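Here the complex is missing one protein chain, while the rest keep their positions.
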Amino acid sequence: MMQYTNPQIPEGINTSQNHPLKEFFILTAGVIAIVIVSFYLLIVTVDFFADKIPFAWEQSIPVDALLESETSEVPPYLESLTRQVAADMTLPDDMQVTLHYVNSETVNAFATLGGHIVLHRGLLEKLRSEDELVMVVAHEIAHLKYRHPISSASHSLLAMMLLSLFTSSADDILNRLMGTSGLLTLMKFSRDYEYNADAAAVDVLLHRYGHAQGAVGLFDVFKAQHTGGEPLEFVNTHPLTERRIQRALSLAEQQSGLSAEQSASKNLQPLPVEFTEWLAAESADK
Amino acid sequence: MYDLIIFVGLLLLGYGFGRAAEAGHYRSIRKRERFLNRIPVIASRIPPHGEPNFDSLLVSGNVVISVDYFKRFVATLRNFFGGRVTSYESLLDRARREAVLRMKQEARAMGATMVFNIKFETASIHKGHGNTIGSIEVLAYGTALIPNNVEVVHTANLMR
Partner (left out) sequence: MIISNLEVIPGKRIQQHLGLVQGSSVRAKHIGRDFMAGIKNIFGGELRGYTELLQESREEATNRMLAQASAVGANAVLNVRFSTSSVATGAAELFVYGTAVILE
């Protein structure tokens, strides 16, 4: 007679013994690291090639058609100030700066594809001196000079493609995790852009006035804005205002040889009366 | 932000309850396996020769086990890198052993001494988010050999 027995089979042959929490943390960290590293590489590569895209090609993107609808006429004072600042900044030969003005409460200014700079009345009203106005304009022109608009546009586009590749088979929450870590990487670069633009603008201030108090003044405006609780468009993609002040100050100190106290005593150039009157009229007009 | 809180909450719930349920289930499985050890389960088709006094009857056991949130999330992460999906291994192991145990229980209620020609069916009967596993069913079935001289304990089982 054949023998039938049923010995107990030891545990753990069909299951793995590593701790689930350990696996969880390693995998989560791995996913985040992969996203950050690939975004980082992507951005660095894009930035390398962004400079080589001809400006004429960028200009052919019909951005101004989108802007035209809300913009109004730019006063001659702003126009000529922009020309002067642009002349100070040694832009690439083929680059043309076009200034736009929007009569709205928004406290914002931005530079976009095709060499367009948009100033909102809300921001202009907050400014108390020409130095601050020059700081704003020079900052935006610096974005154009360094080709930041085309870089960021390519970043967003390629980042979206990369992310959709990653998230093809994953679930919702993982998608969001990857999206967020990707976005944070993009923001890191965006903040670097802001520092670069700030530095270029501080140079212009030093060249025009011999000191960079305009930068401090402008950042004070931002600070007042933050405590007021009104959300600026500058929140995440831009560095903390306090930190920007520090950088601008130390840069100004290095370049001009003036200490912070010495610069603080410098007077700011007032805005011309015709400009402030024009602003008041615009405001009443709205 | 709320999403994140909900997500972490679900993960913790899944981890806590999932671990507790798994540990409890394994304890119960081990206890019953020792208890039902007398009934060998054989994957062969040919029953022992020379012993004609056996009745044979089909017995089966099935179980559906659900994945927990934590396991599913870890499995999704694993899908990103490839390799062994350890969080599902214990799930399947539990389901298989439970199905065999239920089949053995049925066999024992009939007074069987052995189960022959066991076969398994596995199905993922409910898909969750992004087509990930929601729950799995395992069915184990085989032929119970009942010695003729044994009184059938639960006739109800024969009627199934």
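Letters A and B mark the chains as written, and numbering starts fresh at 1 in each.
In this text, contacts are C-beta pairs under 8 Å (C-beta built on N, C-alpha and C of every residue); 3 or more make two chains touch, one makes a residue touch a chain.
All values reported here derive from a predicted model rather than from experimental measurement.
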Of B:E22, B:D68 or B:D93, the residue touching the omitted chain is B:D93
Tell me which residue among B:V59, B:I118 or B:I146 touches the hidden chain in the full complex.
B:I118
Against the hidden chain, chain A presents residues 2-10, 13-14, 165-166, 168-169
Where does chain B touch the missing chain, residue by residue?
40-46, 75, 78-85, 88-89, 92-93, 96, 100, 118-124, 130-133, 136
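Throughout what follows, only the chains that are shown with their structure count from here on.
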Counting in whole Å, what is the centre-to-centre distance of chain A and chain B, each centre being its mean C-alpha position?
57
Under the touch definition given earlier, write down the residues of chain A that touch chain B in their complex.
1-2, 4-6, 8, 11, 14-16, 18, 20-21, 23-24, 27-28, 30-31, 34, 166, 169-174, 176
Considering only the defined contacts, which chain B positions touch chain A in the complex?
3, 7, 15, 19, 30, 33-34, 37-42, 48, 50-51, 70-74, 76-81, 84, 86-87, 89-90, 92-93, 114, 128-132
